[in-house]
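The block underneath contains the structure these notes are about, expressed in structure tokens.
Here the complex is missing a single protein chain, while all its other protein chains stay put.
The chains carry the letters A and B, assigned in the order they are written, with residues numbered from 1 in each.
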Amino acid sequence: MTAPILDVVSLDVRYGQSQALFGVSLSVAPGTVLAVLGANGAGKSTLARAVSGLVRPAAGTVTFDGRDISRLPAHRVRKLGLTYIPEGRGIFPGLSVIDNLRMAVAQERRADRPQAIDRAIERFPVLGDRRTQRAGSLSGGEQQMLALARALAESPKLVIADEMSLGLAPLVTESVFEGLEAARQEGITIVLSEQFVHRALAMADHCVILTRGQVGWSGPAAEAGQEVIDRYLGEAEAPPPTPAPAAVTAGPP
Amino acid sequence: MTTAAAPPPSPPPPSSSAGPAVAPADVPPGSAAALAARGVTVRFGGLMALHDVSIEVEPGAIAGLVGPNGAGKSTLLGVLSGLQRPNAGKVWLRGEDVTQASPRARAARGLARTFQQPELFMGLTVREHLVLAYRARTARHRLWRDMFDPRSLLPASRTENDRVDGLLELLRLTRVAKAPVAALPLGVLRLVEVGRALASDPQVLLLDEPLSGLDIKASENLLLVFRQIVDQADPPLSLVIVEHDVAAVLSLSDTVFVLDFGERIAVGTPEQIRNDAAVRAAYLGDSEPAQRATPTSEIPAEAAASGSEPSPSLADLEGRS
Partner (left out) sequence: MLQFVIAGLVLGGIYAIASAGLVITYTSSGILNFAFGAMAFFIARFYYYLHTQESWSIAAAAVVSIVLAAPAMGVVLYFLLFRYLRLSAPLIKVVATIGLLVAIPSLATLAFGNQAIQQAPGLAPEPVAVYQFLGVPVTLDQVIVYACVIVTVVAGALVLRYTEVGLKVRAMVDSPAMTGLSGTNPGAISVGVWAVSTFFAGLVGVLAAPIIGLDSGKFTVLIAASLAAVVAAKLRNLPVAVLVGLAMGVATSLFQRYLPPASQWTTEIIDAVPFMVIALFLVYSLIRGGRVGDNEGWGGVLDRAITPQGESRLAGSASGTVETASVGVVGKYAGPLLLMVVVGALPMIVSGYWVGLFAQAFAYAVIFLSWTIVTGEGGMLWLCQITFAGVGALTTAQLASNHGWPVLAAALVGGLVAMVMGALVGFLSIRLGDLYVALVTLTFGLLMENLVFTLPTFVNQGLGLSVNRPGFATTDLTFTYLSLLVFVVIALFIVNFRRSTTGLALNAARWSEAGARTSGISVVQQKVIAGSLAAFIAGIGGALIAMAQSPFQPAEFATFQGVVWLAIFVTIGVRSNVAALIAGVMFVFPDALFQYYLPSWTTLPEILSVLFGLGAISAAKYPEGALAENSRRLRALLQGFRPARPGGEPPGDLGVPVGVAAVSPAPRISEQVS
């Protein structure tokens, strides 16, 4: 087994006095897709924010590409090749489409930037027609494509996509997933947090289920089917009415 | 659990699929409805949060409002309570058009609500929340006259004390009545919000994710409380409950409305909703009955069961109530 590109060990996160994550551990192998699932408020976004450096963890370590990034601020993490698309459109709504892309490639060498922007527009041609439009006035789907274009413009090693399908129509969701799929083909590791369970599992290699800030279950995505539905729709602590494997509901490992 | 004063036990609207709105948007609904909204549309910039959504709640009935993340449930509650102005559509409270009314005016007409992140008053104790809400509805003059009256230091009227203490008892908050809310855990805070809402003697109560962050025991308790307050209410109290815990909503509600992508995709009795294909698709992310993206091998059973058959998971949830 290859060394994991992302390794999270016993991560605790607090917002003020309330704790949002309790000893979360997970690891992602290079080139794979990890689905992070869980009910609303389970801590998916918190996990992503802590890994990407927006929120400083209270305890635990995050190792990315062999480097401890637990204490690094967000911009340093991004420069190492970890890109986070936050929930609810990872764009600058007040900037034009082209300025959004220019911000995304601002770390590249000056000479390489035009090509990087061209590649991003090639990936999502609809953005090319809207270069000067304010990103905030794009439709939800276009905003999400812009977010994805921004994330992929700089050839990251790992992309964390948080609830990309939120509020998108099914057809649009589909093209967003196609974008992610293409990224995976290029060898980019993807961490996916998604409410559309089946869609996420269809793409993922591994799956982690968060319940109330803890890892409730983790394993290969192929084995996650029934487990996910029990936990996701029926609130984790529900006594399983179906003959589900008892070990699985027993709580965090 | 007996239905004491509650009128129609379960008034099942005819259709269980999306369909067009029941009536044209500008015709006021029958004044029988405790709360009604027609053709509500809300846009946030380029995002359509709600599109032509209608709901109607009978007096004494419990309406559930479910849907995936981002479906527009909380936005709809905002429109109903007056915190969010709709771009189109109307809202009626007991037959009266309140579309233009402020949240405060709606509260005065008997509408109360809770919030997903409790919106409490950090400087006040639990009991003071209830007292304040009670007086805001029943003794408005006290809101400005009291400060000149040294008697405000003395105990309040008997009716007020009875009502407030009764509610504290009902919600099992008596032991923390004198504690400032800043020191209390989330589960208790949710009860305080419910208590504050009830203290204003509402006829319609909107509950925004009352169970989120609660464990199973607390959730069940709160559900019992909801059932109890609806059964005991006189005049009748209607509930509109937005909740992620579909099982809880199905077990509690008389009518369930399902939102997805800002549109109402289904409405019906819990039984009808459980068997609704569109609902299952919305929850599991299967975009359309005809699958475009074929899921991987491990979940064909559920994905294929898109038509008539109830999904095992949704059917099982029924057993929880």
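Criterion: a residue touches a chain if its C-beta (ideal position, glycine included) is under 8 Å from a C-beta of that chain, and two chains touch if they have at least 3 such contacts.
The shown structure was predicted, so the numbers you read here are calculated from the model rather than taken from an experiment.
Partner chains of the missing chain, restricted to those shown and counted over the full complex, are A, B. Between the chain not shown and the residues A:Ser45, A:Ser70 or A:Thr189, the one that touches is A:Ser45. The chain that is not drawn here is touched, among residues B:Met48, B:Ala63 or B:Ala107, by B:Ala107. The residue from A:Val9, A:Leu95, A:Val126 or A:Ala222 that touches the chain not shown here is A:Leu95. Touching residues on chain A toward the chain that is not drawn are 15-16, 18-20, 40-41, 43-46, 49, 52-55, 73-76, 78-79, 83-84, 86-88, 90-95, 99, 102-104, 106-107, 150, 154, 166-167, 212-213.
Chain B meets the missing chain through residues 49, 67, 69-75, 81-83, 102-104, 106-108, 111-113, 115-117, 119-125, 128, 131-133, 135-137, 139-140, 142-147, 149-150, 152-153, 172-176, 178-180, 182-188, 191, 193, 196-197, 200, 212-218, 221-222.
Definition applied: only the chains that are shown with their structure count from here on.
Here the spacing of chain A and chain B, counted between their Cα centres, is 31 Å.
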